[in-house]
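Report on one structure; see the data block that follows.
Note that this is a trimmed complex: some chains were dropped, and none of the rest were shifted.
Per-chain numbering from 1; labels A and B assigned in written order.
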């Protein structure tokens, strides 16, 4: 777990940034493992700890803004943040820009001072540094046999102050990222991809510049999908599926959850799941895309490249990538 | 529970109307307890009973229409109606207006005469009184180990006859409300809020006129969220979360449900959940809003004011409310 903990992401920043399908990673958005000692084993139990993270909000080329774990390393989306139920994250946000901005999380606990909203005067003025505290916890008993839910989930964070009191300009320009709160015992993935459906873009890019996510056959891959902006979307992944519940896996034979391969991904919502790359279907260039027809035609599509188990390219994949790079934005035959 | 039963809502009408975030409650939409002997205890078992309710459909200032439990008391949204699985509601709808209208419920059982649709000639002509019967029931065994679902849920009712055969004008003008069917043993709340996302409004109001819902720190608050109109929306509540299942609470450690704080709220859909006000985050002025950016910027936002446990104002809350009243409708800095 150490390789995966947020506290250690600072020295893993280059790898974890790449893993999020970050803008800086180039046209194909090549991804790499977040950590090394990081197989499909149950998460280790641990007492709740407090981790301190410094995040830098920076202006990027092309009118974009990003969050990063070190100066000069901001990306779109920002770094993937993770914690276990019971942990606390102390986020020191350094605003290196000339804009008012903030960081507002979903799913975790925070006081009004850490709300990240102008409503509560919780934001960074230009050049200002401010600390936001995010807490999490396990489920706890309510009356009867029921439990008030804990914090575990596939969440996200975003600006809530640039442009409008809801951070509309900040979100539009790339100030967003994924936040995972795990329950102890959760299965850890080998690779992680952050996919943000945001107006007509994926991670603020359009095909063929959308991220190409890569894994080897059989690797346990975790997808975190986030919606933003003004439009409705549906996330579809070819040749893979997941349970529409907290983990994406069935809790047992009597788990009643829907199994799906297409899910609404609307502004402010997020979900996550794990698949075994190419399991049962083989390697290849598999599409992920918005299933709204004029969105996919307009560029909301990308490639999930499942390589052979040894990392080599499977037959046909190069040709598919070539087609993708040349044949997007088709609005009619 | 008596204070909460529909049969007794007639003499509780002022309080229950206020509790729904009713239009008449003023700009801040102050809310108050629905009942007094009404703590977080399991619901009492009871045999199915039939309750008779008279509802008055009335024209309101500003071109609105509303349902009310007494003449001159119509509100937007209409009164919160509740029943237990097995109960029957006999709704006598008095149409005091010059428009054709009806009342159509979701989730419960009714014959075609009580459908509330012009298709089945089930509506009130101008000035007409008509009775609609809504029944409910518990789950019952299907073949195998499965059960056909009972009626328990966070439902709603609305006009299905004004303007068009689908009641488009009636819904647009405020003829809608919440309907809860409880399963015996469900935990009862201390406060209840009805939130209707309807085109660019919340309960037919825009910020800063949207309802301000109030509770004291730790109170068990029930939210009922309803979607109407022509647009898609997502409901987000700051600093609180819920399980995406029937009750909003986990049924136990193996309940696989997603835990969320943002959910699609589209026309005809509804959901509900209970939170402990400010639990784990403290008191303050917490925002609830549509997370579609141009909807929140356009006025689909309001305040959930969590007071101190003794009812006094927490630090910063007055300032936040003041900001909210002056700084809405921001479409760019």
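Here is the rule we go by: a residue touches a chain if its C-beta (ideal position, glycine included) is under 8 Å from a C-beta of that chain, and two chains touch if they have at least 3 such contacts.
Just so you know, these numbers come straight off a predicted model, no measurement behind them.
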Given 2 visible subunits, total identical subunits the whole complex contains: 3
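Basically, only the chains that are shown with their structure count from here on.
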Superposing rotation of subunit A relative to subunit B, computed on C-alpha atoms, to nearest 5°: 120
Inter-centroid spacing, subunit B versus subunit A (mean Cα positions, whole Å): 33
In the complex, subunit A residues that touch subunit B: 100, 106-107, 109-112, 115, 117-121, 135, 137, 139, 142-153, 162-166, 168-169, 171-172, 227-230, 232, 243-247, 250-252, 255, 257, 264, 266-271
Subunit B to subunit A touching residues, read off their complex: 40-42, 185, 187, 232, 234, 236, 238-239, 241-243, 247-264, 276, 279-282, 284-287, 289, 291-297, 301, 303, 316, 319-320, 323-324, 327-328, 330-333
